[in-house]
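Left out: one protein chain. Kept in place: all the others.
Then we have chain A:
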Amino acid sequence: MSFKKALSAASPLTLRVVAECPVTKARACDLVLPHSAVSTPVFMPVGTQGTLKGITVDQLEGLGCHICLGNTYHLGMRPGPDLIEKANGLHGFMNWKRNLLTDSGGFQMVSLVELSEVTEEGVKFKSPYDGKEILLSPEKSISIQNSLGSDIMMQLDDVVSSTVTGPRVEEAMHRSIRWLDRCIAANKNPDKQNLFAIIQGGLNAELRRTCLDEMTKRDVPGFAIGGLSGGEEKDDFWRMVTLSTDHLPREKPRYLMGVGYAVDLVVCVALGCDMFDCVFPTRTARFGSALVPWGSLQVKQKQYAKDLQPIDPDCKCPTCKRHSRAYLHALFKSDTAAMHHITIHNIAYQLTLMRSVRQSIVEGRFPEFIRTFMKRMFPSRDQYPSWAVDALASVNVTLE
């Protein structure tokens, strides 16, 4: 049975490759989605419950964000898909006029709740709110995501921790393929909502290859690389990423899930990824950790009590334009506004980083960018993480 669908004239996703790095596998693309165009490589902030931790949609727009994440599991619980449909989808509910990506709910189910059982049917679990047993099947996940109305939906995959080995990994990989087909069949809005497949296979190259071969036979608008960024060795991580991009089609976006540290972003762009998401920048902000080109700055530390510089003198975000480290340091003791200021800065940092990466690819100087970036980030050459050195070497970038 062929799973190739005829491409509709008005596809809800178009990818235009604007530039390709002649040295690495990096690309700069224009990703056109129903609500707006997104320049890649792109970092997507995570707005779990239909809100980005204290930031208004105006502020998010002002930072130049064109796509952010909503969480199917959380929103499916509260306020539930029916209410959100009444509110004109998640876009209407949170009044976000640009793009939304929703994940399937699979990861939360595994990481957050008491797992009852994974069967071919779906994932059975106990609701944390009323103890009732719920079945999240591929059909149910897509149904919720259809109600949410996101521009990109993720398939329900059989999620297995990257530290797990053995036959369970293979079982999950094959099941994910079968669930992909069920998700495709269940999508009520294929002309408005894009369904992405998620490549699984753990840290096993053979299993990954099989998954890649099979899933790329399906005519989905985009592919995610899943099952990574879960505590595995970085040495294994990058090898699976590069293996995946080697076998994903050029003219479709590649979304590496759960990656957000600056070094990881830069390296994985070099390995051929276009889209990234991670809770790290927004989560760490709430602990007073500000992301900067030379690492991070812990605003709550005593040394900043009298430091009248902004977090980063070169940063153009609203926080750095108006406030000093000393002010934020003091504010943390009394007001939640401190968290918001740092959150804004961290999102700005991530988006600016991606913008600079893209610009360097477009201008044909990405390898140079990488070298400058690493020099700024690490005090000396011997502090460069060896996995990053290896990964970059594999795409022809040597770091002095």
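In this section, a contact is a pair of C-beta atoms (placed from the backbone, for glycine too) under 8 Å apart; a residue touches a chain by one contact, two chains touch by 3 or more; residues count from 1.
As a convention for this text, contacts and distances are computed from a predicted model.
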{"item": "Chain left out of the displayed complex - its UniProt protein name, from \"Queuine tRNA-ribosyltransferase accessory subunit 2\", \"Auxin-responsive protein\", \"AP complex subunit sigma\" or \"CCT-theta\"", "value": "\"Queuine tRNA-ribosyltransferase accessory subunit 2\""}
{"item": "Of A:R27, A:H340 or A:R358, the one touching the omitted chain in the full complex", "value": "A:H340"}
{"item": "Residue in contact with the excluded chain [from A:I55, A:C273 or A:L328]", "value": "A:I55"}
{"item": "Residues from chain A at the interface with the omitted partner, ascending", "value": "49-58, 74, 78-79, 83, 86-87, 93-95, 333-334, 336, 339-340"}
